[in-house]
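As you look at this complex, bear in mind that one protein chain is not there, while each of the others sits in place.
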Amino acid sequence: MILISLNNESRECDSELALAALLPAWGFDWKKIAVAINGDFVPRSQYSSLRLNAGDQVDVLAPVQGG
Amino acid sequence: MILISLNNESRECDSELALAALLPAWGFDWKKIAVAINGDFVPRSQYSSLRLNAGDQVDVLAPVQGG
Amino acid sequence: MILISLNNESRECDSELALAALLPAWGFDWKKIAVAINGDFVPRSQYSSLRLNAGDQVDVLAPVQGG
Amino acid sequence: MILISLNNESRECDSELALAALLPAWGFDWKKIAVAINGDFVPRSQYSSLRLNAGDQVDVLAPVQGG
Amino acid sequence: MMTPQPDNWTLYGQTFQSRLLIGSALYPSPSVMSEAITASGSEIITVSLRRQSPSEAGGEGFWQQLKSLNKTFLPNTAGCHSVKEAVTLAQMSRELFETDWLKLEVVGDDYNLQPDPVATIAAAEQLIKLGFKVFPYCTDDLVICQRLRDVGCEVLMPWGSPIGTGRGLMNPYNLQTIRERIPELPLIVDAGIGKPSHAVQALELGYDGILLNTAIAQAGDPVMMAAAFRDAVAAGRQAARAGAMPERQTASPSTPTLGMPFWHQQ
Amino acid sequence: MMTPQPDNWTLYGQTFQSRLLIGSALYPSPSVMSEAITASGSEIITVSLRRQSPSEAGGEGFWQQLKSLNKTFLPNTAGCHSVKEAVTLAQMSRELFETDWLKLEVVGDDYNLQPDPVATIAAAEQLIKLGFKVFPYCTDDLVICQRLRDVGCEVLMPWGSPIGTGRGLMNPYNLQTIRERIPELPLIVDAGIGKPSHAVQALELGYDGILLNTAIAQAGDPVMMAAAFRDAVAAGRQAARAGAMPERQTASPSTPTLGMPFWHQQ
Amino acid sequence: MMTPQPDNWTLYGQTFQSRLLIGSALYPSPSVMSEAITASGSEIITVSLRRQSPSEAGGEGFWQQLKSLNKTFLPNTAGCHSVKEAVTLAQMSRELFETDWLKLEVVGDDYNLQPDPVATIAAAEQLIKLGFKVFPYCTDDLVICQRLRDVGCEVLMPWGSPIGTGRGLMNPYNLQTIRERIPELPLIVDAGIGKPSHAVQALELGYDGILLNTAIAQAGDPVMMAAAFRDAVAAGRQAARAGAMPERQTASPSTPTLGMPFWHQQ
Partner (left out) sequence: MMTPQPDNWTLYGQTFQSRLLIGSALYPSPSVMSEAITASGSEIITVSLRRQSPSEAGGEGFWQQLKSLNKTFLPNTAGCHSVKEAVTLAQMSRELFETDWLKLEVVGDDYNLQPDPVATIAAAEQLIKLGFKVFPYCTDDLVICQRLRDVGCEVLMPWGSPIGTGRGLMNPYNLQTIRERIPELPLIVDAGIGKPSHAVQALELGYDGILLNTAIAQAGDPVMMAAAFRDAVAAGRQAARAGAMPERQTASPSTPTLGMPFWHQQ
């Protein structure tokens, strides 16, 4: 288990699991969100292969009102 | 015959004739004009009785564009 | 004695006395004020002769700041 | 002799002479002007050593009104 | 839902939908005039009277065409310089146009063509006694407006700026003061409107309508400009009813700031 | 004749009728938002991205409702303070909203929330290389606008005044200069619009459209205000096409002076 | 050379240097009032009359202090709502202040405290027959100003904006029209001046002087503000005499473009 930050809250997670597995575990539907890690965009095509490292800053964003 | 002013042009006219007779003689259709004499309004009801005096200033007005 | 209004406050005064006598009695220095009675200006020249009537409205004014 | 441009007018000049010699020859008092060659500033300290090359663009500037 | 519920207004007991009163002068041609008036959606048209020379039937052609539009006519006393002239011309208008409505104008100065406040009040008083329904053209002076109300005017028409200048609302502060102090009467900005934005501004200030002529008649394309003003008064009126946001001194974001990414507590 | 012929405009190859772009934030409720957007006639809606906590499904409800309106979406980068943040957020928006359109905002100061001109140019250049169609939010600075054009922006969005202030067009002179010097691109006034009269003024200046949010969302009646702005942009656009009368220094009468009665030559 | 040649002006036959008329009210203390009046360089001070209760000698102290400044006094009729009140108060002022000068004020509305144009004209006419030299406080209405001139006022004092608002010149266009149409009389902007820039603007428009009170008396530092206004009227007057450059639509360089370096003909 490693410690990462999810939307600025620290979380433990299994460093063996790919993002594709972590997102549903965290309660996200990948079709309704977009992801950045450490300030870099992560396209959906990488979800299945990408694994997190300790201390990673994960941003999971969803649509909101905009002006 | 007396001398009067019609719309600021001097005219001779027969002092015996009423306005009702003068207007058509001058080429006016009374239904399409309004009349003032010496700066006072003359209602149509008076056309048949009213006779002019020498020096009278007659204004015959018709509709025009307005702002 | 009669009842009059002095600067909108009711006062008793002796109807026999002239304004010239009343003003000092009321504490006014006539050189430093101007007088109106019932809304009309009363020049100083009349102070010695003028006597009040019951119900007179006396205004005694002095210089103040103005804009 | 080489061909150079002086304040955007073409001139012939002796490639052997230093700027310190050319300026008075051109009628300039070095204390009252400043010089740039090919768009680069040339400080007075270099006048005695600096020689021109064919095609050099020489700007000789003097004080004028400014806003 | 897309169209606001009917929002009529009343002038001397007569109800109208359009808040645009329009003049009939200065158009490139009578047919453009008719098209522009129709495009404007206006229901009230100003007209006037001038000396008629028997020969020329031009005036009459104009009048036949205008009558065919079936609008309400508002005769004016433009050009009158005295109470007497205005009263006489008003009486002639009433007989010929068969209406007791009157746009009262008494010119006070030939340079800025502004209304003479004192003569306008005197003329309004006489005309109201004679049974006229007076629409007084006046300056943006609260006290003059109050006096016109007190002699019996049931609508007031302060200027935006001098007629024909197209400078819009020279003094919004005065116009706003009049609106606040005379809430009970319909108020119309008359004269000086040059662009649709001026008309919108007038209605945003709470004015009930505007009266203009030159801005449409002298536009590059009068018919399209008439449609522009039709939409402008609709926009301004809805804005006044909807209630505009307050103007703020400092910026504030529209997009939510909560949940902004890439920011890391430490 | 009463309705002007179709007058579309094109943004990055896509054609639209409405000249009003509208934000989706700050409405009293989602249903009012939908009604207001519909009433505005707008075809382009701005949206954004924020951190999502799995628990709350609120955001999603909003997004489902907005999608159902079948409008074109313009994601923004509101709140970003650096080129890097803006570029990352842009890429996430492209994936999630499935559009390469982007309203580029890089905040330069947290007090007036104005765009950072230098960072905006740098970000625009990167994003265009990445294939984005950039709508840059910028100040009313001609040279900044020219540089944004030169890096490949095909539309420019100078501000009217700081976002959320509702102060309208602070500097019409600058906006007019930009219009005159950059005739080849569509120009949109973004931010600062507080009232319909501001919107009309922008289009009278020759601007192609306006983008606003607070003025409608925070109005007393957002739906009616949306209709007011719908009519305002129609009015302003027609005014620009029709060509307004020139503003004059001195008055000139609309009613003809020739044939004025009661005047006697001597 | 550094100091412009003497540039006096004349009011009812009396000559003055300073173009600033100043009120005596609203100062934090009598001593600040005296200092401020002195610092302002003003030669004409407005005063008034109110009911005196024998007890309080406060008023008298003020008056003794003011008299010691040896200025010209201009009594006002502030607060009067009718011709009758104004005429009576004027007569009392003449006797007590021993001057036939009078600043005529007849309030027309208690909200904006504006002068009543009709009553002001009537009162001016009566007072002039009674031998007064009337300084009428009026609105910025050309026709009202002309009537005041016609009844014998030899100076006119249109307002800048409502008294005490400090909004400056609400309607420069009207003020300029009055200046152009009434070149023969001295004109003073009275009321509404809030800052020295407003005073400069009034004199740049060709006005001969300004009258103010609150802007100095209620400033953070009334004495320094008085000096600011002293310099402001000097600046504005010299500007009017010197003749300002014309305002231009487009930029033009001040530094010569001829002989610009680093530019190479090809």
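Annotations for the structure displayed:
All chains are identified by letter, namely A, B, C, D, E, F and G, in their written order; residue positions are counted from 1 within each chain.
Following the convention adopted for this analysis, a contact is a pair of C-beta atoms (placed from the backbone, for glycine too) under 8 Å apart; a residue touches a chain by one contact, two chains touch by 3 or more.
It should be emphasised that the depicted structure is a prediction, and the values quoted were computed from it without experimental measurement.
Of the options G:Pro28, G:Gly61 or G:Pro256, the residue whose C-beta touches the omitted chain is G:Pro256. Interface note for the absent chain: among G:Pro117, G:Gly194 or G:Gly209, the touching residue is G:Gly194. Against the chain not displayed here, chain G makes contact via residues 1-4, 23, 25-26, 35, 38-39, 41, 48-52, 76, 78-80, 85, 88-89, 111-114, 162-167, 194-197, 200-201, 204, 213-215, 217-225, 227-232, 234-239, 241-262.
Remark: the residues of chain F touching the chain excluded from display are 108-109, 111-112, 114-118, 121, 139, 141-144, 146-147, 161, 167, 170-171, 173-174, 177, 180-181. Touch with the hidden chain on the side of chain D covers residues 7-8, 26-28, 32-36, 39-41, 43-44, 59-67.
Keep in mind that, in the parts below, only the chains that are shown with their structure count from here on.
The chains in contact with chain A and with chain D alike: there are none. Each chain gets a centre from its C-alpha atoms; the one nearest the centre of all protein C-alpha atoms is E. The two chains most heavily joined by C-beta contacts are E-F.
Between the Cα centres of chain B and chain G there is a gap of 54 Å. Look at where the CA atoms of chain A average out and do the same for chain E: the two points lie 62 Å apart.
Residue positions of chain B touching 2 or more other chains: 7-8, 36, 39, 59, 61, 64-67. Along chain F, residues 23, 25-26, 48-52, 76, 78, 85, 88-89, 163, 213-214, 253-256, 259, 261-262 each make contact with two or more other chains.
Looking at which chains touch one another, you get A-E, A-F, B-E, B-F, C-G, D-G, E-F, E-G.
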